[in-house]
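A single protein chain has been removed from this complex, and every other one stays in its place.
Here is subunit A:
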Amino acid sequence: MSFWDFIVNASYFVAAVLFIYGLKQMGSPRTAKKGIKLAGIGMLVAVVFTFFHPAIEGGFWHYLLMLIAIGIGGGAAYKTGKTVQMTAMPQMVALYNGMGGGAAAAIALVEMYSHAAFEHGFALIIMAVVGALIGGVSFSGSLIAWAKLEGKLDKSFRVPGQQIINGALAVLIVILGWSIVGSDDGAPVLVTLFFLASLIFGVLLTIPIGGADMPVVISMYNAFTGLAVAFEGYVIDNPAMIIAGMVVGAAGSLLTWLMAVGMNRSITNVLFAGFGVDDGAEAS
């Protein structure tokens, strides 16, 4: 292990500890504010030391692009997050969560287009493909959730025979995914089609759900993004992503269930029954 390998991995370890401890602190009203600060410090440490990651082989331009991308994304999010109305918070969480899902899918795409994901065996390709699917669904689904809560999308939107279309699309996704796993280098066309199909799936899954059920759905996509991040962390050998993603995946799943129970509903009911369509229309 080289010097910088050690430093970077140590920073990821510190970040993982601070994330878990910070989330734990957020579970109690008295320590909640301290909790998010600790998690924030963990994030800052991990991001700063990633600039020294020995696995990064690109030159000066790549570092410049990184800084520009962080400036654009971080700046825009800081501005919107600070200025958004308190009542519009849920859709902002949905938006930021969708961005995380999109980022996880982007990592999967880069790893598959560059064939890097195909050099370390079977398990790794499956993780990359599943992560791309979950990340893509979370990305497009969260954007629909955001659009609905913003009132940019008709509240009740239901295609006839939706369940059948969803089922057919799911079958197509499985076939495409299996073809990618089975191929030696994942034909770029297959990967692109797979990603597009997962985006459409996220849209179709979210469109029939009414506004009143959206918090549960956003929480579910939050867990999805966590899982996608954990899987892609495995693909690019990043322990911080594996641990933080998996913790969020599990915590988010439990939260989703608790929220649904709080509304006297089950998750399947929220997702497939479409009762929320009427509730949503009233709530608006």
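Simple rule for what comes next: a contact is a pair of C-beta atoms (placed from the backbone, for glycine too) under 8 Å apart; a residue touches a chain by one contact, two chains touch by 3 or more; residues count from 1.
As a working rule, contacts and distances are computed from a predicted model.
Colleague: So which of "Peptidase M75", "proton-translocating NAD(P)(+) transhydrogenase", "Peptide/nickel transport system permease protein" or "Menaquinol:cytochrome c reductase iron-sulfur subunit" is the UniProt name of the chain that got left out?
Modeller: Spelling it out: the chain absent from the display is recorded in UniProt as "proton-translocating NAD(P)(+) transhydrogenase".
Colleague: From the list A:92, A:172 or A:267, which touches the chain that is not on show?
Modeller: The single option touching the absent chain is A:92.
Colleague: Out of A:14, A:172, A:251 or A:267, which residue would touch the omitted chain in the full complex?
Modeller: A:251
Colleague: Please pick, from A:5, A:150 or A:237, the residue that touches the omitted chain in the full complex.
Modeller: If we include the chain that is not displayed, A:237 is the one touching it.
Colleague: When the complex is taken as a whole, what residues of subunit A touch the one chain not shown?
Modeller: 12, 15, 19-20, 22-24, 26-29, 32-33, 35-36, 39-40, 43, 46-47, 50-51, 53, 55-58, 62-63, 65-66, 68-78, 80-82, 84, 86, 89-90, 92-93, 95-97, 99-100, 102-107, 109-111, 113-114, 116, 120, 123, 215, 218-219, 222, 225-226, 229-230, 232-234, 236-252, 254-255, 258-259, 262
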